[in-house]
Each structure stands twice: as C-alpha cells, then as structure tokens.
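Input: a single structure, listed below in structure tokens.
Here the complex is missing a single protein chain, while all its other protein chains stay put.
In order of appearance the chains are A and B, and numbering begins at 1 in each one.
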Amino acid sequence: MSARPETPPIEGRAGVLRSRAVLLAALSLALGLVFVASLGFGPADISTVDALAALAGSGSEPTRVIVMELRLPRALLGTMVGASLGLSGAALQGFLRNPLAEPGLIGVSSTAALGAVLTLYTGIAGAFTLALPLGGVAGAVIGVALLQIIAGRGGGALTLILAGIAITSMGGALTALILNLAPSPFAALEIVFWLMGSLADRSFAHVWLALPFMAVGWVMLVTLGRPLDALTLGEDTAQSLGFDMRRARTRLVLGTALSVGAATAMAGAIGFLGLVVPHLLRPLVAHQPGALLLPSALGGAVLLLAADIAVRLPFPGNELKLGVLTALVGGPFFLWLIVAYRRRLT
Amino acid sequence: MKPAGGDARGLGRPWGAALAALLLALSLAQGPAGAVEPPKPRRIASLNVCTDQLLLLLGLRARLVSVTFLAADPSSSAMPEAARGLHLNRGRAEEILPLRPDLVLAGATAATPTVQLLRRLGHRVVVVPLATRLDDIPRNIETVARATGEQARGRKLIAEFRKELKRITAELPDARKGAAPSAMLFGPGGVTSGAQSLAGAIITAAGFTNGMASFGLAGVGRVSLELVLAARPRLLILSSLKRGNPSLARGLLSHPALGRAPAGRMMIRINHHVWACGTPLVLGAIRRLARIRARLAAQARLAAQERPIRP
Partner (left out) sequence: MSTLAAENLTVELDGTTVLRGIDFTVSAGETVGVIGPNGAGKTTLLRALAKLIPYRRGRISLDGRMTKELPDQEHARRIAYLGQDGTSGWAVSVETLAGLGRLPHLGPWRGPGDADRHAVARALAACDVADLAQRPVNRLSGGERARVMLARALAVEPEFLLADEPIAGLDPAHGLQVMETLTGRAAAGTGIVIVVHDLTVAARYCQRLVLLHQGRVAARGAPAEVLSPANLKAYYGIRAHAGQVDGKPFIVPLARTEARTDIVPLARTDEPPEP
C-alpha cells in the first residue's frame, strides 16, 4: 500500500503506436507478396514473373488475357473476400465478447449463400445483376436476425454455437432444396460451390459487383473500434462510457451482412477464416478488440489468398474447393479452441 | 426327375412321335432358330432422348406412346416440335408400364435397373448404345429400324446420311497431316470432348483437329478456361444452352475472358443438342464447321499470295 510516484509511461504510448504501425506494415507487405505470388498459379503455364510482365503490357496475347481476365480478378476478389471474413470475424468476436464467434460458425455465411442461390437460380440475377449481391446481403441479415432471436441477450458461448449449428443446417438444407428444384441440369452439381466456396473462374464483373457493398460494410465495421474497446467490460459499462450500444449493434449487423453477404454471393460460403485470423493476431494487439479490426482484415486477405494458392497446387487442372482447405485448417483449430475455453463454455 | 422323353415314352410310342412332330412344326414355322420375328410394334416407348429423335426421324410418331421430356426441350432435342403432344416420361419404368408398350427403346446410359425391371416383367427392351463415332450413326439407325420393323426406311435414312456426309467432306481441302487447324469445344462448366466422342468425330469430319485430343482427353471431360485460352485453338466452339435456366456452369460461357477474341481465333456458338445424339442431324453441324474450314483455307491461300516473295 505504499504510495508510488506518478511516472506516466510516456514512451508507452509511442511504443503502442509504433507496434501497431509495424504490425499493419508487416501484414500489408505479406498481402502484397501473396497477392503477386497468386498470379503465378493456375493450369496454364504462366509464372508470377510472366504474369507481372503481362500486367505491364508485354507477353503473348493469351497470357495477357488469362492474367488480366482470370488471375488478376481472382486475386482481387480473394483479397476482398478474405478481408471481409477476417474483419467481420474480429468485429463479431469483439461485440459478442466471445472468441468462438465468426460469420461461418454462427450461420451468417450459410444464409447468405441461400439468399444468393435464390436470386441466381430463379433467374432474378439474370434480369437484374445487382440482385445477386443483394440476395447475399439479405440472406446474411436474416441470419443475424435469427441469431439474435435464438441466442440474443444473455446467451452464452454454448447457446451461440448451438444457434449457429441450427441456422447453418437450415440454410444448407434450403440451399440444397432450391438447387434440386432449379430447372438447370447443372444446378444440383453446383451445391458444392455454394457450401464450400471457390474463386475459380471469377471475373472483374464479380469484383465490381461486390465492391460497393463490401466497401460500405468495411467502413461500418472498422468504425466499431472504440465501442468494441468499451464493451470489454460489458454493455452497462460501455453505455456508461457514452457509447450507444443499439447503434453499435446496428452497425455490426449491417456491416457484417453487407461484407459477408456480398462475399458469399461471389465466392460461396467459406468458413473458419473469421475464427482463425483474429485469434492469431489478438496477442499482437495486446488483446484489445478495437485494435484487432484492421489487422484482421489484412490477415484475412493474406490467409485467403494463401489458401487459394494451396487449392491450385495438388491437381493443377482440377483445383480443390476453398472451403475444404479452410475446414482442414480451421476445424482442428476450432476443436483446440473449444478445449482451451472449455471452462468458459459451460 | 424323369426327363420329358421318359414321360412321352411312358405315354406310349405313337403319342411321343406326334408330340415331337408338333414341336418341330411349330419351331419351323417361326423361322431360323433364335430369330424371333415379332409383328411390327405399334406401341413404342422411348426412354432416351437420342432414340426419341431416331424414332421421329424414321417417321414413327404415330406409333409412339411415350418419349422422354427432353425430346420436347429445345436444349436437348433438335426437333422439339415433333415431340409435342406426346406423352413425356422421365425414364422411369412406372411411367410407361400403364401405357402397355410392346417395344421399349433405351440408351446405354439409361438406368440399368429400369431396363432389368422391364425385361423381368416381360417387355421387349432394345438398348441403343451411345454414338462415339460417325459410323455409330448408321449402326444405331439400323438397330432402331430393325427393332421397329422399318428396315426399308432405315436403309433409306442411312443412304441419305452417307451421301450428304460424302458431299460435305468432298469439298474440304486436302487433309494434309498437320495442316488442319485446331478446334476446341467449350461447354457449360468447361465440359469438353476429346478423341473418342461424337463431338470429336464431328470436328475431325469437318476438317479440323480436335485440340482436346492433344491434351490426351479420350471421352468427355472438363477443361479449365485458362487451358483453353492458352492452347489458342483456331476455332473455339461454345456449346450453348437455350436462354433461361441459369447456373454457374452456364455463366462460364459468358466469361469476359472469352469476349476478348484474339486475332486469328474464331468463336462460334453451336446449340448443345447437336452434339448430344448420334442422329443424321449432326450433319448440320458438320456442314457449318466445314464452311468455316473452307473459309479458313481461302484466307490462308490469300495470305500466301500476298506474302512478298523472298529473294
């Protein structure tokens, strides 16, 4: 109980800022590297160097077409989808004060896929192109709404996961139903895309279609930094610190729905990314939820692009689905998390 | 167990001889052993879209009780209007059993349980195998003609087919080895046809080399868009479906990468149903491709003439 002299750790603040800047710079660098690397993978024999040359304007004509119309939009979309999943995962975990929350596990990706499938296979998206991402967003909103109803206030981690299982199952079953009822003979085979996700054969059309929705979603989520920090001690304390929790929740719901909804509409449901990325980065931001947002966006992009490279490695002409890879990595990770947090769950 | 002859002997010698004579007479009346000639079937059911079309081409619409629903679908059938008004089935036995068919035609890919069930119930089922070469077309026409008792019409159809095919291919430039330009088929979802496929046969008959064969593809397979673009076929054939029925596979055919047509590459769209069945209707596709072949040959000759003569 001795009185200590007041020595405010002034270099502490600069230290914190510096370490944040270093983290962001490192993640940006990693993103740049994996982005460029991903341009060099694919069935055609075009290396990263060839691809960069093609971007600069030289190289044969087919190479230029392949790089500009196939590989470049694929890398861009991968960045956008990965950023959306990482960012929304960090935001959900911060808001729900639960390290097990992420858009895939709580069912948002599943309902988003359902919404997208509804607009695509019924022909609505053919008539009105924006319908596809809008369908995904609408589906995501419904998923979050369902989650609130089931797991709502006072629901602990276990309730959350169980609600997520229920919503994911319903979403998956309805998606399969629509695909089976669709007139096209290919529809039933495409369920694998919607449930497991893939960036194959995506074009710039998909990039431009998704970008406006995702951009708005990102802005909504990134500005949740302060409310999330305030929420560290619960809703009452956060409210007493001057933050409107209702508005924060609205921003969380809309931001997640817009970014994850658009991402799922373009690339199918990809799970576990929003779980793994924030968890890996949390120690690097001293566990502060607000500081985790932007790094999680960058980290999510890095991880998704890395996974997208990995799916093209084993069988060059016949790539794996992204969801397979994220589940192979994320599944055991999730199990480990459950074991580690066992006490908190029950 | 006593053999049957024993019973006849038991009945007495005269009865056994009479019985044997009766049996012999009956079997002789049926013609050569094993070849049963039934009366012409009047209630024909078809469980396969290719046999649907063969039957319609042989002019047997009046004797059909059921065709597949694909026969009326413009994506899958070259003659959808001809199937209008007919009972449409989805290839299941219980749909055609109430119609009491006296002949059922099925494709080799038809569900074998269905075929076995129908045969077990005593129906006559003739299986027409998938056509993978142009020669399979006359063979399949003959199979169907014989099964329906219309051999004459069948022979006529075959003769017309062969005559027209000869006429088309005669006009093609000399097929010097290596000079034939490459063509590739790109269907929904990247489905393509290799060497031993009907589509491949159509392409080679029209004077092209099948680009997919150089990838070692034998039958039907999937190829990625990147490989198709990198392979730079002289002619890219997009196999399209009718409007509507959206799917991701179909959307692939509208990928912007295909839109940027490089110099020297031609791209055409041919309706998917042309490749689906081995009927004389494939001649339309061969004719069209042969015309393109001729045009390419003419361009090559022109380019050769305009090339400055090297000293």
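Criterion: a residue touches a chain if its C-beta (ideal position, glycine included) is under 8 Å from a C-beta of that chain, and two chains touch if they have at least 3 such contacts.
It should be emphasised that the depicted structure is a prediction, and the values quoted were computed from it without experimental measurement.
Touch, as defined at the top, links the missing chain to these shown chains in the whole complex: A.
Only one of the listed residues, A:S58, A:N180 or A:S240, touches the absent chain: A:S240.
Of the listed positions A:G42, A:G139, A:G255 or A:P289, the one in contact with the omitted chain in the full complex is A:P289. In the full complex, subunit A makes contact with the omitted chain through residues 1, 3-4, 6-10, 12-13, 17, 97-98, 223, 226, 229-234, 236-237, 239-244, 282, 286-289.
To be clear about the criterion, only the chains that are shown with their structure count from here on.
Residue ranges of subunit B in contact with subunit A, taken from their complex: 188-189, 222-227, 229-230, 232, 244-250, 252, 255-257, 260, 262-263.
Within the complex, the subunit A residues that touch subunit B are 42-46, 61-63, 65-66, 69-70, 120-121, 123, 125-126, 182-187, 189-190, 193, 200-201, 203-205, 317-318.
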